[in-house]
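Some notes on the structure that comes next.
The complex is shown incomplete by one protein chain, all other protein chains being positioned as in the whole.
This part shows subunit A:
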C-alpha cells in the first residue's frame, strides 16, 4: 500500500504521520510529498498532516488549498483514493470544499493541547471499522482553531448521512454538535482535529490511534481483494 504524506511550508506533523503509517500499516511504502507536486498517481492513501501551513495566514488552510498538490488531491479523492486530513489537514480539506463546514477559533480562544476522549460515532467507515460503534477512545488534540461550524441544514445532512465520525465527550473548542471529525458522502475522505498519529505507540502510552490506520489497510485490502 502506497501512502503519500503531503508537506506544505509550515507542516509540522508530517514525520509523525510517516512513522505512524510505517508502524501500523503492514508493508506500507510512505513518501513525503512536497506541496508543489502536481500528481499523486499510484497512491492508495493521502495524508494531510497537522501544522501551520503558510503560517495560517488569512485563515487556517486557506492558502494551502491552492497549492498545486491540492488539485491532485481533489482528483484522487474523486477517484476514491483514501484521504485523511488531520488538524491543519482537516482545515485544508474544508477550505478546499472536499469536506463540508469550516473550522473557527476555539470558543475559549485558548490553544488546547491535551488528550481528548472521542466517541466513535460511525464505526462503519473505511477509517473506523476497527472500532466499535459508540466506543470511547483517547486521541490527543492540539489546536487553536478546531471549532467546527456548519449551518443547521448541513448539520442535518451530516446526521442523516452518518457523516459525523468522531464527537468529543467533553467539547474542548465549541464545535457544533461536539463534532471532532467528519467524512465525505462517498466515504473516502476523512477530516479530524484530533491526532491519531500521536497515539500509535505504547512508549507514548496511547495506542488508540492504531486501529484507524489498520482499518484503512483492511479497507484497502478488501478493495483489492488481498488476503492476509
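Throughout what follows, contacts are C-beta pairs under 8 Å (C-beta built on N, C-alpha and C of every residue); 3 or more make two chains touch, one makes a residue touch a chain; residues count from 1.
What we mean here is this: contacts and distances are computed from a predicted model.
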{"item": "Candidate names \"Putative nitrite reductase [NAD(P)H], small subunit protein\", \"Potassium-transporting ATPase potassium-binding subunit\", \"Branched-chain amino acid ABC transporter permease\" or \"Phosphoribosylformylglycinamidine synthase subunit PurS\"; UniProt protein name, chain not shown", "value": "\"Phosphoribosylformylglycinamidine synthase subunit PurS\""}
{"item": "Hidden-chain contact residue, picked from the options A:5, A:69, A:126 or A:150", "value": "A:150"}
{"item": "Residues from subunit A at the interface with the omitted partner, ascending", "value": "58-59, 62-63, 66, 94-95, 101-102, 104-109, 147, 149-151, 174"}
